[in-house]
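Here the complex is missing one protein chain, while the rest keep their positions.
The letters A, B and C name the chains in turn, as written, and every chain counts its residues from 1.
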Amino acid sequence: MPGRVTVRLFATARVAVGASQLRIRVDPDGVTAKSLIDSLGKHYPKLAPALRTSRFVLNERYLTRLTNKVRPGDEFAVHPPYGGG
Amino acid sequence: MPGRVTVRLFATARVAVGASQLRIRVDPDGVTAKSLIDSLGKHYPKLAPALRTSRFVLNERYLTRLTNKVRPGDEFAVHPPYGGG
Amino acid sequence: MSLRLTRRPLSVPAAMEALEGPGLGGVVLFAGRVRPDATRRGRVVALEYEAHRTLARVVLAELERKVHRRYGAERVVLWHRLGSVPVGQVSVVVGVATVHRTEAFAAARFLIDQLKARAPIWKTERVQPARRRQSRPPSPGGRGAG
Partner (left out) sequence: MSLRLTRRPLSVPAAMEALEGPGLGGVVLFAGRVRPDATRRGRVVALEYEAHRTLARVVLAELERKVHRRYGAERVVLWHRLGSVPVGQVSVVVGVATVHRTEAFAAARFLIDQLKARAPIWKTERVQPARRRQSRPPSPGGRGAG
């Protein structure tokens, strides 16, 4: 779906939103990861606490800077603290 | 068999003597462990090297002193260095 | 090297087989089993595991390479269950085979610690709510268990 970012939500983030995936419309030029995260927190207030403790993954790589651009077609994942084992 | 000590031999000690058990005649009053060990080394020269690196067990307990008495009916075991696992 | 993220039960014998190799004298295996922990909401009856699968495989593969380099681990098993795992069942198996045991112990410990810290896998507790105390009706004339 052009024009949109796929946001994948896991664990507490998934429960907070009630969905494991969101499709978020962004500018054709993309937005910074920070502004995407802020807007997620605004639209889903229950998600805000999880966002504060999560790591983020952009197209299967850990996000290194919040200024990185997220563009239409990208996949952006929210990873709350891990709990395997 | 009254009048005798059972000597049990393991591993290199067993191979040196060619038997896993010996019956050694001792004084009715017993002998010290040291004198028993010395006489084993004398009768079985191939056993002497093993005796120098072995621990000894008297009636299922590790020998604490070479002056301990070994008496007729006792069991005396020669334990070369262990190699389990 | 063997990586698995699976909804099916983990088999320890199969892990031992995967760890066979000529001259590998030391095998250390860690198995994590689901504990019936007491929580505020009740007693745990199962753990529900989810993963970011693609990324988890990348992370686990990196761990395998690392223990191979660092500890000479010739065979490695890194298996994790996904979905619902009932109490008492094995949720994770980490196994290492090396020539000598010191490296096998160190590598297995490293793997499970790193897996827990770094693999994108999560658990949710499923609990059996503590039952409300209810007065049982008096037993109708029986003396023992029905």
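Definition applied: a residue touches a chain if its C-beta (ideal position, glycine included) is under 8 Å from a C-beta of that chain, and two chains touch if they have at least 3 such contacts.
Since we're looking at a predicted model, the values are computed, not measured.
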Contacts of the unshown chain among the visible ones are B, C
Touch list for subunit C against the chain that is not drawn = 12-13, 16, 20, 22-37, 88, 99, 101, 104-105, 108-109, 112
Subunit B residues touching the omitted chain (full complex) = 8, 10-11, 14-15, 57, 60, 77, 79-80, 82-85
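As a convention for this text, only the chains that are shown with their structure count from here on.
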Across all chain pairs, which one has the most C-beta contacts?
-> A-C
What whole-number Å value describes the gap between the mean CA coordinates of subunit A and subunit B?
-> 76
Distance-wise, how many Å sit between the C-alpha centres of subunit B and subunit C, to the nearest whole number?
-> 50
Subunit A-subunit C separation of Cα centroids, rounded to whole Å = 28
